[in-house]
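All protein chains of the complex are present and in place, except for one that has been dropped.
The first chain written gets the first letter, and so on, giving A and B; residue counts start at 1 in each chain.
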Amino acid sequence: MATIELRQVEKKFGALHAVKPLDLTIKNGEFVVLLGPSGCGKTTTLRMISGLEAVSGGHIYLDGRDVTWLHPSERDIAFVFQFFALYPHMTVQDNIRFPLQAQGVAAAEAEKRVAEMVKMLRIEHLLKLRPGSLSGGDRQRVALARALVRRPAAFLMDEPLGALDADLRESMRAEIKRLHIANEATSVYVTHDQIEAMALGDRIVVMSAAEVQQVGTPAEVYHKPANLFVARFIGSPGMNLIKGRYADGVVHLPGEIRYQVPDSWRGTLAESLKDGEVILGFRPEAGLLSDNGTLTGRVYATDMQGAFTMLHLALGDETTLVDVRAERWVDYPLDALVRFDIDPESVRFFDPRTEKALRRGKAQ
Amino acid sequence: MARFEESGPRSPVVESIRVDLVHPRAQAGLAIRSVIGIVIVLIMLFPVIWVAMTVFKTRPDTVAVPPKFIPYVEDGLLSDFCMEPQLNKDGSVKLDKDGQPVLKEKSICFDVVLEGAVGLFFERRTLTAAQQKKYADDPNLGWADRILLKRGTLITGPSEFVQRFRNSLIIAGTSTVLSVAFGLLAAYAFSRWDISGKPDLLFFILSTRMLPPVVVTIPLFLMYRQLGVYDTHIGMILLYTVFNLSFSVWLLKGFIDEIPREYEEAALVDGYSRLQAFRKVVLPQAVTGIAATTVFCLIFAWNEYAFSLMLTSDVARTAPPSIATTQGAGGLEYAIIAMASMLFLIPVVVVTFALRQHLLRGVTFGAIRQ
Partner (left out) sequence: MSHVALQGITKRFKTVTALRNVSFDIRDGEFFVLLGPTGAGKTTTLRVIAGLEQQTEGHVLFDGQIIDDLPPAERDVAFVFQQYSLYPNMSVFDNLAFPLRSPLRRVPEDAIRQRVQHAADILRITHLLDRKTSNLSGGEMQRVSLGRAIVREPRIFLMDEPLSNLDAKLRESLRVELKHIQKTQHSTTLFVTHDQVEALTMADRIAVLNKGRITQVGTPTDIYDQPATTFVAQLVGVPRINLVPAHCEDGTLVVADSPLRLARPGSCDLPATFRLGVRPEHIIPSADGEFVGQLVLIEPLGVESILHIKVGGATLVCTVPGMTHYRLGDEVRFNIVRDRLHYFREDGTRIQV
């Protein structure tokens, strides 16, 4: 197990920055998730750590050792691919044994380690089969076994659940977490699905357009997003973000709605906002339906999502939509007028020009 | 800990490549491998270069030992290098009546002449010394005649070469077009429809290629004679088309398999007929495959020797058999054979070069599956 350190690691294609200079330290045994939409640079970063991609600048250290220019096979890392990359002509058992043979591990020791992995991933019944006859979930288990059997210093995973059906993704996600708790391997995991990132990560690195937007624990990126991108990207749906104008303790929102700013925020807002333009943010579950609510909207759509109902409300005209999460039995007809409040602990404010979050208590 | 500059590449890496390929050690290795590669290529190409040189040699030069490598033009290019003073037995320089050194050519040099190049196109007869002198003074002699006169021959008429070459163009060209066209339709059917016995049919088609031509030439000869297509263009075109069909069906099926069905199905649902969907949607995407297949079929038909030799005699004979059997007055005329060979190379080289982008993709088809 090892620490991974990236210092000013960057990747360019010609003049185009695929990854802007990035600093990151991953502690021993930590599970770090690189999260972002397609093309944000997360997979390129993972590939640079593995050696499958050469860096354009910066250094990568594995346990203090500079591995920036080492061949992938010399770095002691294991890679799990999205499309499994299992050897189709070998049985499952041979597939798992293969990396150990490549390393020259003695046959008896290799058998022991393979058995241990097979038990941990519960694939004993698949040993003699070929990958071609296995389901997606089973194939991914075999790929995980093959990577783990090497007991590598670091464990890199590139969207390993992307090719699986939705329900399988849920159970495999829990399995990957269980595995991590059991073997405490330093892991770097890439995904575009923020639910996976929140469920699995000890820390999440949110990336967009080749840059790191925020690094933090799931609680931090969820409750204290650093900027508009993180606020929108984390959570499904993302945070509601409404443009408004601040003046004297009140934010004026579309539809002639006046939002009374909680006292703890007044100082910050008065200092930080030059011309009063502000973006107000709250998560759908922070919207509290109430007959005496200070904010009003008209129902644009309702979604029954099983355990809860999601109300899509239009503030003012139909151009500003917010999502409010409600109890399952809530059911308003289209265009009904709904009143709600925002939980004062959960409201957030952002500067529209810098797109950064305003921190309560001090100016940004 | 090593610094970036010491352990990494000398200039920033700005493309997508694996770490070990960028390392200075790897780059040096690449340079060495490139040099070795070039040397091997030159060795492989040497016979072709030799044939090209043979075109311009005189008859004795073509068979001279030690072999002559270096061409020069009299009183022109490289003649200074190639002409050296002749020596007397005692080692002194031999002088002619004017006191100038007598020059002889070096043994590795040869005089560039155009007899072979020109002689290919004409029938000649040998002249006696007296006749040669007579014609030498004739002002009506064309430039071709003059060149051949130097060798003591006179043009009597055009040779068969041009006709044979034209036959090759017609027969190989037409059969390639036909085998690719039919192959495309058959490949599309095999790829898109569930035909009963499909694997057997495909194997049968492939099996036609398994027969060595020698085995079937006698039966074909008898058949052709009976049907009256012996020594006809139609007969040869038919034969080459059928022989190439196996190859083109298999190759094109692989390409068409790679084109997702959804494209045609979208067109079908939108209101196009199968044929229209095929024309508008499948064909544009199959272009690289068609190009690759065309090149391979053309190469086979163009170079084909055995069938042409056995099943033609005069009218429809193509170039390959006639090149090999070119005889001159004094036996095999290597310069003429060499010229014929070089000319014969050109059409295929031109077509392959024109389609080279498509060929690269064609070689790797089917290797990458989604």
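Here is the rule we go by: a residue touches a chain if its C-beta (ideal position, glycine included) is under 8 Å from a C-beta of that chain, and two chains touch if they have at least 3 such contacts.
What you are looking at is a predicted structure, and each value in this text was computed from that prediction instead of being measured.
K.L.:
In the complete complex, the chain left out here touches which of the visible ones?
P.N.:
Hidden chain contacts in the full assembly come out as A, B.
K.L.:
For the chain not shown, which residue from A:Phe31, A:Trp69, A:Phe84 or A:Phe233 touches it across the whole complex?
P.N.:
Touching the chain that is not displayed is residue A:Phe233.
K.L.:
Return the single residue from A:Arg75, A:Arg139, A:Arg203 or A:Arg283 that touches the missing chain.
P.N.:
Of the candidates A:Arg75, A:Arg139, A:Arg203 or A:Arg283, A:Arg283 is in touch with the missing chain.
K.L.:
Among A:Ala85, A:Ala107 or A:Ala174, which one is in touch with the chain left out?
P.N.:
Only one listed residue reaches the unshown chain, and that is A:Ala174.
K.L.:
Considering the complete complex, identify which of B:Tyr135, B:Phe221 or B:Tyr272 is in touch with the unshown chain.
P.N.:
B:Tyr272
K.L.:
What residues on chain B make contact with the chain left out of this view?
P.N.:
Listed in rising order, the touching residues are 194, 260, 262-263, 265-273, 276, 281, 284-285.
K.L.:
Considering the whole complex rather than only what is displayed, give the residues of chain A touching the chain that is not shown.
P.N.:
37-38, 165-167, 170-171, 173-174, 177-178, 181, 192-195, 198-200, 218-219, 222-223, 233-238, 283-285, 301, 303-308, 310, 312, 325
By definition in this document, only the chains that are shown with their structure count from here on.
K.L.:
Distance between chain A and chain B based on Cα centroids, please, to the nearest Å.
P.N.:
Going by mean C-alpha positions, chain A sits 59 Å from chain B.
K.L.:
Per the contact definition, I'd like the list of chain B residues that touch chain A in the complex.
P.N.:
Those residues of chain B that touch chain A are 1-2, 4, 7-9, 12-23.
K.L.:
In their complex, what parts of chain A are in touch with chain B?
P.N.:
12-14, 51-57, 59, 61, 64-66, 68-72
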